[in-house]
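Down below is the structure, laid out as structure tokens.
== chain A ==
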Amino acid sequence: MSFWNDPLKVAADWLLGVFTGWGMPEMAANILIGFLGVLLLITVLMVLDIFLVWIERKVVARFQDRLGPNRVGPFGLIQPFADIIKLIIKEDTTPGGADKVVYNIAPMLSMMSVLILWAIVPLAPTILGVDLNIGALYLIAAGAIGTLSIIMAGWSSNNKFALIGAFRQVAVMVSFEVPMLTMLLIPTIFAGSMGMSTIIEKQDVWYVFLAPLAAVIFLIAAIAELGRAPFDMAEGESELVSGFNIEYSGMKFGMFYAGELLHAFTFGGFLAILFFGGYRFFGLEQVSPFLAIAVIVFKAFIGYWIIMWVKYTLLRIRIDHMLAFNWKFLTPLAFSLLMVVALMNALLANAPIWLYISGMFLSNVAVAWAALEIARSVSRREREKVEGPKQVVEVGH
Partner candidate 1 sequence: MVPLSWYLIFAAALFSLGLFGVLSRRNAVAILLGIELMLNAVNINLAAFWRYGNVMDMAGQVFAIIVFAVAAAEVSVGLALVISVYRRRNTVVADEIDMMKW
Partner candidate 2 sequence: MTGEQIVFLVVALFTLGSGFMVVTTRNLVHAALWLVSTLFGVAVTYAVLDAAFLAVVQVVVYIGAIAILFIFAVMLTRKDVRDQGPQMNKNWWFGALLAVMTFGGLYFLLQGWSGLSKTAAAIPAGFDAVAELGNELVSPAAYVLPFEVASVLLVAALVGAVYVAFNPRSGK
């Protein structure tokens, strides 16, 4: 067992030897090593988070035909550090009438709800925090803590805009949890387990080819869960100034902002794990765990890039349209897709692999087509109710 094949185990064994050599009991040493592992993961994530700020600003600049940060350091790479220094030395205000304890806990919870997600992310076959057999539910549970942090921030700020923003955001998050959880069940059906590492190991064919519609719905629900455009009602700058984080300044605001970026990257990672094979890429993961990490980080960045692409392309949707879209379109679609996939999975259980894949793919396409047809006919009827039947405009008066 060399370091290059299983770095975590080798490092843990080495540390165990060192600690017990100092006369520490084995159990205490193991707990200490666990803490060190968590510390390492969180440190790596926070450092990555600093660079996510730079990536986000560069990408949005390109989308908007600008250059982005380019003054500090090569390609503006030092810019995020300058931002951090600015955020830290800024005056740390607490609004009058604010609920101080709740106000200060909310940014921490927001960051925590993102960081705890990484406990179940398998970075390589041997490198993962914990292989929970209920990983899919854990994902939703972490989202619940994020919801709580937003409502705490909005309420404790003692500001109308913050409260309205928090209400909107919580309404969106709670309702989009339904299609999201439903879509998490589809990889669960394919893999026969909710554990993230089992889902990856079973993906000889990427699940996006088996259930493309599920991947799309998961992406939409994930963007809504993140509260990014086009679902960024909580921050609606034009009507709410800045939404739930309006009263936060300095590093407390920085926690919300960094938490959002890392959350987007994390959901890119989960999109990769659930539908794009995670760390698997043509057997590359067998060569070295470090290659596997590179593969999953690359895929996560692609997912993150898609989320950014959507954010900087689409306009904000009105809150009632958004909730109606979820409850009247996305949720029924998710439920019917789940039923179709479960039925097809049972019917094709013993079929050859090519028939299984094409059957799944075609049934997904059929469900998507039917849903779009129904949506189109309903919207046509709604339009006719408002405008009267469509009339042919005569040319040339």
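Picked so that all candidates are chains of the complex that A comes from, given by their letters.
Note that in this section contacts are C-beta pairs under 8 Å (C-beta built on N, C-alpha and C of every residue); 3 or more make two chains touch, one makes a residue touch a chain; residues count from 1.
Note that the structure is a prediction, hence the values are computed from the model and not measured.
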Given options 1 or 2, the chain of this complex that touches chain A: 2
Touching residues (chain side chain A, partner candidate 2) in the complex: 27, 99, 102, 132-134, 137-138, 140-141, 143-145, 147-148, 151-152, 155, 163, 167, 170, 174, 177, 194
